[in-house]
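I am attaching a structure below and will ask some questions about it afterwards.
Yeah, one chain of the complex is gone here, protein chain that is, but the others are all in their spots.
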Amino acid sequence: MPVYFVRRVLAAIPVMLVVAIFVFLLLRLTPGDPAAIIAGDMATPAQLERIRDALGLNDPLHIQFLTWIGRLLQGDFGTSLISNKPVLELVEDRMWPTIWIALITITLSVIVAVPMGVLAAWRHRTWVDHIVMTFSVLGFSIPVFVIGYLLIKLFAIDLRWVPVQGYKAPSADIGGFAIRAVLPALTLASIYIALIARMTRASLLDVLNEDYVRTARAKGLAERRVLFRHALRNAAVPVMTVIGTGFALLISGVVVTESVFNIPGLGRLTVDSIFARDYPVIQALILLTSGIYVAVNLLIDLSYSLLDPRIRY
Amino acid sequence: MADSTPLRAALRLPTAKLAGLGLGFAPLIAAIVLLLIVLAAVFAPYIVPHDPIAQNPVLRLKPPSADFPLGTDAYGRDLLSRVVYGARISLTIGIGVTVMAVVLGLFIGLVSGFFRTADAIVMRIMDGLMAMPSVLLAIAIVSLFGASIWTVMAAITIPEIPRVVRLVRSIVLSAREEPYVEAALSLGTSMPRILWRHLMPNTFAPLTVQATYVCASAILTEAILSFLGAGVSTETPTWGNIMAEARIYFQLKPSLILWPGLALSLCILSINLLGDAARDILDPRMGKREG
Amino acid sequence: ETITAVMHSGLRVLDPVMTTAHITRDNAFMIFDTLTAMNSDFEVTPQMASFEVSDDGLTYTFTLRDGLKWHDGGEVTPADCIASIKRWMVRDGGGQMIADRMESLEATGDKSFALKLKEPFPYTLQAMSKPSGLALFMMPERIASTPADTAITEYIGSGPFKFVPDEFQPGVKVVYEKNEDYVPAEGPQSWFSGAKDVKVDRVEWVTMPDAQTSINALMNGEIDYMEAVPVDLLPLLQGVDTVKTDVLAKLGSVTIGRMNFLYPPFDNPKIRKAALMALSQEDVLTALIGNPEYFQVCGAIFGCGTPLEFADGSETLTSGGDIEGAKALLEEAGYDGTPVVLMQPTDVVTLAAQPVVAAQALRAAGFVVDMQPMDWQTLVTRRASQAKPSEGGWNLFFTNWIVPEVSNPLANIMLNGRGDSAWFGWPNDPEIEGLLGEYASAADLDTQKSVAEKIQAHVMENVNYIHLGQYNSPSAWNAALTGVADAPFPVFWGVGKSAD
């Protein structure tokens, strides 16, 4: 296990290097110039040039890249070109809202989606199955922002059950946090629920054909026990996998959700930074999100051995 | 092992499959809806009442009328015409992305599934691409090359490729252990030919399913890009940018977002339902499921 | 008491000398104070200092009023002010004009200092008091001695509010506390002059990327103030009795189009004129604003409602465009179908409509238009490029200014005609440079006015830029707020929050 873990962590290094090079090149080739946004509308060409020089943007690309990587290895992510704040500090501020919302979303999704998928598989090709599947496809087919708006209109404006927007840290005010996290989490969960429910159903359908399910039935076990005790755990590995890969979708969804619900999270920070060409911030963020993605999937891989004793590392 | 084998054989027959499926009416309805949308897109110039980009400020944000069956948008353009034309671009994006992602993904996946040496490098790159948040990547690419429908398509395609590659590769990895591949090997069949004739066809069924997801998610991603201000020009109506432009009128004139949204949802719903049906029909394991 | 306000955009750059970005300026007015200030009659009034101009117009003496303290407790001294002025002069256009004519800038006592010029420059006080562009803010000497190209890292001012660095989240939230030591100036509050009387303990600016979310939050009482309400969304707030809406920046803004003078087709004045003739202010403003109550067809490049309001040469713009005339002129000019590369920002709501409307009008007049959508950041980078339009350059883009930024010929950066060092588009226009020189040395208002009228006519004829009319953005606030005042941009002194 530890050997496997080390190996997986080492294997993540080339992946992150690919990400780093890709992001760096993409950004530097992209038109857009942080100097221009810093200087504002009335800047003259000469002023722009001076700011560029001061920011080191006129150095050759490979020098910029090596400088960046060199600093990264020392744990220095640089400072934001625009706001002059250390990138780490910026990211730290903005990380928690996103992480919290993501966690709630995943929990919520799993709680809702897994039983949905089980039900659909159990009642395969009946109206129950069709309804569950249609609903989950619907979750897929409405753009996130529309779902967000609909939820706001219904629950915040018409019913006034929850605030329209905002974020409170759970450490500061757990109730305030929860009440504000509901709608964004629901919005995000719509895709995720769809994804997980479908995978649960498909995977369970496979498992239900396995001999050991027949054995379980031959033992005279109650149907619920057959489904949840025998079938579900065997179906869990692909479901976990989709939770992991779906994480990428979640991150994309976060960008929109954070805008709609005004949550000061990583998604918005990234979009803002991209539009402002705040290179150090974008680089750090994409590395970070990629790193989170890789880490989540590593954890999920490791969790396989908990779910399935045959998988040993 | 030999249990119910004649049955399994019978189920390979497509007709038998269709007959025994009992999928309900959903796929049929989905197919009809999709066909209607495609027809509308193809014949858009003949069926829309107005030029979708002709503005008329005086008539902005008007409710439905005889002349403008769905009303007008903030530039006084006819919403119906825009939604119908939007089908053209949105479908082009969906289909274009799907074709590009599938063709490239298939090629890369086949090669890396079969050649161990290529595999390590290719898969690291694919993992890297997959780890990057796709919407953010897309925004960056769109900024880089300007927001035309081609760059939007490219931007959506790139993050989809690794997913197709992974799928194809996993199929190749398991299919290359099949005895018939070994048989081909012992018949002296060359590597490329084994890939082409014996391995690639295995990927078709799962790829069809995957393709419907890619198609649907491309159309949605375009909408998100428009929402974030990185979409195509408003002169090229897409369901995504019509909705994105209309989003501030969500409470005042919900119909502006409703109609393109409805078209989009129906389209994606249909594509997904067809994809599900495709899986049920094409999945060779369906035989096992019965037995 | 806390006021939570949603401003028009997120604050990221804090150094007011680095950028002309409005939000940076708004922030600076909270934490820094100005030497002199402009009131709603465009008059220069004392703020931190009273001033005196010698009869020959060469010496300006400033005397600091009593009780001025930096937020860190230090006294405000002439040395601080001199350093601040010098840093500003490096960056600001008006400041540079003063610097060009400056003999000396020296302290003359504990509380006073003097600016000596080599030749009279009547615009001096206006430049030093203008609220926008790069406004002149006072900082302690140790901060103001930062080179003008390097951003400051400490935000200590002497203004009515203190910046709370720990709670600052770039692009998301800025927090200000009342400066308890602030001694307001004399006189009634008018724009940026007079007493800045803080009535609340705290002001928080939050950024909301989605206008609808802000409106909903305002209606639900989650925020107190929203700077810019899209006009189309006003009906949502009307009839909500906990919310008040009004136009606070009465002068409003202008929207303009700017051409690239370096490349065809707009290197040809006739073709520029044809483009101008094709455009209609009303069409543009309707698409942009919608409700006619909130826009004004206005032919005056210095703004309607300003002292220099002239409408010469603007007939086609204000009367719905002259497509036929444009066609004829285009033909006469021998337009060869060179496509007009029109940059369209897709992520800025207030700039998305102009290119779309303009493209339709230009096409109607016979232009070939290549509208290229891009994000605003790409646009601001690209507009700085002097490359050919087909190779990454451009022909036409649009932007907005608040009226005080264009109302004075010397502050209006688009009038600069010095070729490569002019504003983007780089017109080489000796004629207008001459007129601006004339204006700068004009001794009295009447002379200024007659020169301004000539400038107006010249700009319309030569099409230095296309003035597309004036509009107002309404603001909205919680009805519990008191003292919300008219100003070109929001000020939070004088604003209170009633208990209920």
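Per-chain residue numbering starts at 1, and chain names A, B and C are given in the order in which the chains are listed.
What we mean here is this: contacts are C-beta pairs under 8 Å (C-beta built on N, C-alpha and C of every residue); 3 or more make two chains touch, one makes a residue touch a chain.
Note that in this section contacts and distances are computed from a predicted model.
With the options "Succinate dehydrogenase iron-sulfur subunit", "Ion-translocating oxidoreductase complex subunit E", "ABC transporter ATP-binding protein" or "Na+/H+ antiporter subunit B" in hand, the undepicted chain maps to the protein name "ABC transporter ATP-binding protein" (source: UniProt).
The absent chain, not drawn in this view, touches the displayed chains A, B throughout the complex. Of the listed positions B:Ala31, B:Ala44, B:Ile95 or B:Leu185, the one in contact with the omitted chain in the full complex is B:Leu185. Only one residue from A:Leu72, A:Leu221 or A:Leu298 touches the chain missing from this view: A:Leu221. Touching the omitted chain from subunit B are residues 1-6, 8-9, 12-13, 19-20, 22, 178-180, 182-191, 197-198, 201, 284, 290-291.
Subunit A residues in contact with the hidden partner, per the touch definition given at the top, are 3-4, 6-7, 10, 125, 210-212, 214-222, 225, 229-230, 233-234, 307-310.
Everything below uses one rule, namely that only the chains that are shown with their structure count from here on.
Chain-to-chain contact here is organised exhaustively, every possible pair of chains being in touch.
With every chain reduced to the mean of its CA atoms, the largest distance from subunit A is reached by C. In terms of C-beta pairs in contact, A-C outnumbers the other of A-C and B-C.
A separation of 21 Å divides the Cα centre of subunit A from that of subunit B. Per-chain Cα centroids separate subunit A from subunit C by 40 Å.
Annotation: 46 Å between the Cα-based centres of subunit B and subunit C. For subunit C, the set of residues touching two or more other chains reads 212, 347, 375, 377-378.
Residue numbers of subunit B whose C-beta contacts span two or more other chains: 143, 228-229, 247, 250-251.
Against subunit B, the residues of subunit A that register as touching in their complex are 14-19, 22-23, 26-27, 29-32, 125, 127, 130, 133-134, 137-138, 140-146, 149, 153, 157, 202, 205-206, 209, 245, 248, 251-252, 255-256, 259, 270-271, 274-275, 282, 285-286, 289-291, 293-294.
Taken together, the subunit B residues at the contact with subunit A in this complex read 21-24, 26, 124-125, 127-137, 139-141, 143-144, 159, 163, 216, 220-221, 223-224, 227-229, 240, 243, 247, 250-251, 257, 261, 264-269, 272-273, 276, 279, 285, 288-289, 291.
On subunit B, the positions that touch subunit C within their shared complex are 53-55, 57-58, 60-61, 74-76, 142-143, 146-148, 226, 228-235, 247-252.
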